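What you see is the complex with one protein chain gone and the rest in place.
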Amino acid sequence: MYAQINKDNISISHNGNITNAHYLKQNLLEDGCIFQSDMDTEVILHLIAKSKETNIIEKIQDALRKVEGAYSLIITYNDEIIAIRDPNGIRPLVLGKKDNGFVLSSETCGLDIINATFEREVDPGEILLINDKGIKSFSIANKVNKTFCIFEYIYFARPDSNFLNQNVYEARINIGKQLYLENKKNNSDIVIPVPDSGLASAIGYSEASGIPFQLGIIRNHYVGRSFIQPKQELRDLAVKMKHNVNLKLLQGKSITLIDDSIVRGTTSKKIVSLLKNAGVKKIHFKVASPAIIGSCYYGVDTPNEDNLIANIKNLEEIKDYLEVDTLQYLSLEGLYKAVNGNQGYCDACFTKKYPVPLIDQTLKKQQKEQIKLV
Amino acid sequence: MYAQINKDNISISHNGNITNAHYLKQNLLEDGCIFQSDMDTEVILHLIAKSKETNIIEKIQDALRKVEGAYSLIITYNDEIIAIRDPNGIRPLVLGKKDNGFVLSSETCGLDIINATFEREVDPGEILLINDKGIKSFSIANKVNKTFCIFEYIYFARPDSNFLNQNVYEARINIGKQLYLENKKNNSDIVIPVPDSGLASAIGYSEASGIPFQLGIIRNHYVGRSFIQPKQELRDLAVKMKHNVNLKLLQGKSITLIDDSIVRGTTSKKIVSLLKNAGVKKIHFKVASPAIIGSCYYGVDTPNEDNLIANIKNLEEIKDYLEVDTLQYLSLEGLYKAVNGNQGYCDACFTKKYPVPLIDQTLKKQQKEQIKLV
Amino acid sequence: MYAQINKDNISISHNGNITNAHYLKQNLLEDGCIFQSDMDTEVILHLIAKSKETNIIEKIQDALRKVEGAYSLIITYNDEIIAIRDPNGIRPLVLGKKDNGFVLSSETCGLDIINATFEREVDPGEILLINDKGIKSFSIANKVNKTFCIFEYIYFARPDSNFLNQNVYEARINIGKQLYLENKKNNSDIVIPVPDSGLASAIGYSEASGIPFQLGIIRNHYVGRSFIQPKQELRDLAVKMKHNVNLKLLQGKSITLIDDSIVRGTTSKKIVSLLKNAGVKKIHFKVASPAIIGSCYYGVDTPNEDNLIANIKNLEEIKDYLEVDTLQYLSLEGLYKAVNGNQGYCDACFTKKYPVPLIDQTLKKQQKEQIKLV
Partner (left out) sequence: MYAQINKDNISISHNGNITNAHYLKQNLLEDGCIFQSDMDTEVILHLIAKSKETNIIEKIQDALRKVEGAYSLIITYNDEIIAIRDPNGIRPLVLGKKDNGFVLSSETCGLDIINATFEREVDPGEILLINDKGIKSFSIANKVNKTFCIFEYIYFARPDSNFLNQNVYEARINIGKQLYLENKKNNSDIVIPVPDSGLASAIGYSEASGIPFQLGIIRNHYVGRSFIQPKQELRDLAVKMKHNVNLKLLQGKSITLIDDSIVRGTTSKKIVSLLKNAGVKKIHFKVASPAIIGSCYYGVDTPNEDNLIANIKNLEEIKDYLEVDTLQYLSLEGLYKAVNGNQGYCDACFTKKYPVPLIDQTLKKQQKEQIKLV
């Protein structure tokens, strides 16, 4: 998002979600500000523009003191670059070096690809000012409370990235092994991942259990991207063409099916149905994460709580809904073991313990209750 | 331009140019506003949003009291429409009716095309509020000084539109006749318009003088629009293909060439050269407007004064530059006769008498002079 | 159309229409040829490929001896160019020179635009071979019967082109004058052309009659081209926006309306209706060509005879259908006077005298009759 503030050109890239954006926007509108988009990023621009401080770093500190939520920001300000991570460090942001310059990326794999070297993570609550004099570190505020998003390991991040010195692929292998250690009873013929999200955990599970790893579901990468399907029938076919099961391999088999997580449950149900139609005898569904019971308000696009299957059904009910023979989730303790212990994480999607206050959510609820009282 | 202000959705369409936009923008930036475009329209949005008045009409009045320049605005505000014309009424704006609804258009021909009937012009300095209760008139301020743009008759407007009860095509016919009345000496064989801008004036001139009207220059409407030409050579050809002269008709002839106006003089020079290459013996160039000596700051896209040929050369020099045999401009008095007299017009492009102060221009000059003094 | 024949690359551009294409195609299909398009041009390609002659000119002569109809061809054959005009010379084709090279164009204005000089017309029945050795002339066959399309002067050609040493624009001016000479009774206030097709004839008519020429109908060149209108309502509006009448100019007037020709009559009827709604008192419709009673089978895209209004209604009935006060067509003799006499023309659209046999048409009729007999 670009704007002119004072006599300066500023643009902001934003990964994350601000939890009091609506509240701040209402105040700014009352104050006579105009909004030309619905992005929470526009709130940050206004706060920086309205700050009475004299230099840009102080203006940013002033602005961000009012902001709650998850944000990794890369700001270009005239010819300087400013990188910022919120005091909880919920979303990732890393600093690299290439030739004489600095490079910023959400993930370390971004550095690898352009042959840059990893320097360090931007610290939670840190502001980095990069200009032709070099690099300088400032902080947003005193309070820092590290709670990096645990879900990045499970689904979001690329396997060839590292966070907190932990490789994502290895974490997923560990998760697969841990899944087995938590319940060793399993007489499946083969282990089948849901591609591509369940691949690494299934490899780990196979390694730990000795049950052969096999690719029983084929994902067609060419379908459903390039073509915009004008008719519903064609759209359905495109979805179907995305996953195809290997009939010959699966007929009459008892399988362990591994996916990274279950959100709504609808995709899992479709895959189970495809497998059963292919003649699979028994399906033991193992989920490479704990049950998701809370929505994310920090930048992961999860649905409302009412649509999270694990929030509205118990284990037995989910098993029945998916029509699988057994269903196993990873435990939260197991997850922390797999990532080398709990060094401070946000695990609200599994626990509903939200480390940063959900201002807009709370106000919305209060309004609804007031309406009810009236 | 769309924005959210207070809790309301507002969008503005703007015909014209604000002469203190830069000055106002600097103040708004200092006040902490952010600008996401370079359009002067964004200034109006900020002023409305910052007004402390309680209803939208008062907010708009408050905002426009600060604004100088030419503006015809159509604002949609939630589900209301607000039409506004600046106190000088420099740019046109008309109100029509169709079925049970109201219609707004810059020109009356816009109403004809959709079978709407003409109601009246929006008055200079008037604010019209249109909603489901009907239509209501307000005024921007007390001071009204009608100075409608005289150049609309000469070039800008469509011939089938009317302003101030004067038909544009008829005005151009009158201008052609007036051109003849101001100088009756003419032994040309034929009268040739530069298409399409000189058509009506040439018809009027032919009628008054008795010299036959002929189409000697063909304009190819298919060329130079649909195709984006990647190479300079092709672009030159496209320009050339836009006008082609009828060799057979013109060879050995003495002609009166009529165009609506001369701005830089470069296009006129090219056309004269095409005609001479076709074997035209003598060219008497008649211009259907007075000499343009001042830039327009009210919405007509004219170049800087230094590039206006009539501002830097006298009549004799222009004639020599164009390589024509004689050159005649319409007089200002003649122009007013052709439009039924001077009922209050802006003719600054012919006189440099600017009816609305050019704040930004004046400040720019002062800055340059200060820099020189230092 | 491109093809490989023998070991050679050949491509053909074709202006015209072959009147025994269907007959020839049936024979070629029976002979084992495959057709990959519905263009009559593909027939010529096959005939050339199948010729047993030894060089390309002889092969072409051999092929074209079988072909009936109108064709101006430009063939590229490996690195040679071959220009051909049918023995009747129905469609135009001219040869020009630029620098050291030759240029071919349907019309002379094409030469003007690229600054080439006109050499001469390609003669009816002539084959021109252009290669690095220069230019050489051959003939298709002995029989030559010049019948150039008279309709090119009336509508098809650009006004700045010349055919048979006659300028098209001048021909149209002459036509307008002739229209007046054939019927001098006329008390209209003004002469109005249907733009752009009736422009030149209306100028000629005005000059001869002394009735002032005025532009009462505005054609909007921006509409209906760039936009593909998805809804019928929008398409109707686009059509309507193409022509707008100047209300102020026309109200209460008695007018002479001039168009180049009437084909179906539907467009003329719409324009008459627009004018009447604008308050025109009387409409005298003058048509700058004789009545069209025959379809063209030589390359002009006219509808079936049953849809030609002058073929199914008499003068009085057409006048009533169009709802005009008087209706006048140009006489055929008048048309020939306007183009400097009948030097050999095809005027089948006005006379149904077809100079080249309509083989496919005749066969189609015979088949229909046989079906009836059975």
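Letters A, B and C mark the chains as written, and numbering starts fresh at 1 in each.
The working rule: contacts are C-beta pairs under 8 Å (C-beta built on N, C-alpha and C of every residue); 3 or more make two chains touch, one makes a residue touch a chain.
From a predicted model like this one, the values you see are computed outputs, not experimental measurements.
Shown chains touched by the hidden chain across the complete assembly: A, C. Checked against the hidden chain, the listed residues A:Lys97, A:Arg158 or A:Lys313 yield one contact partner: A:Arg158. Checked against the full complex, the candidates A:Tyr23, A:Tyr71 or A:Phe213 give a single residue touching the omitted chain, namely A:Phe213.
When the omitted chain is restored, the residue from A:Asp8, A:Asp62, A:Glu170 or A:Asp325 that touches it is A:Glu170. Within the whole complex, the absent chain has one touching residue among A:Cys109, A:Ile293, A:Leu332 or A:Leu363, and that is A:Cys109.
Contact between chain C and the absent chain runs through residues 1-7, 29-30, 32-36, 45-46, 49-51.
Although one chain is not drawn, its touching partners on chain A can still be listed: residues 109, 112-114, 158-160, 162, 167, 169-170, 173, 199-200, 203, 206-207, 212-215, 218, 221, 225-226, 237, 240-241, 244-249.
Everything below uses one rule, namely that only the chains that are shown with their structure count from here on.
Taken pairwise by the contact criterion, the protein chains link up end to end in a single open path, with no chain closing the loop.
Averaging C-alpha coordinates per chain places the centre of chain A 67 Å away from that of chain C.
Inter-chain centre distance (chain B to chain C, centres taken as mean C-alpha positions): 40 Å.
Chain geometry summary: the mean Cα position of chain A and that of chain B are 55 Å apart.
Residue positions of chain A in touch with at least two other chains are not found.
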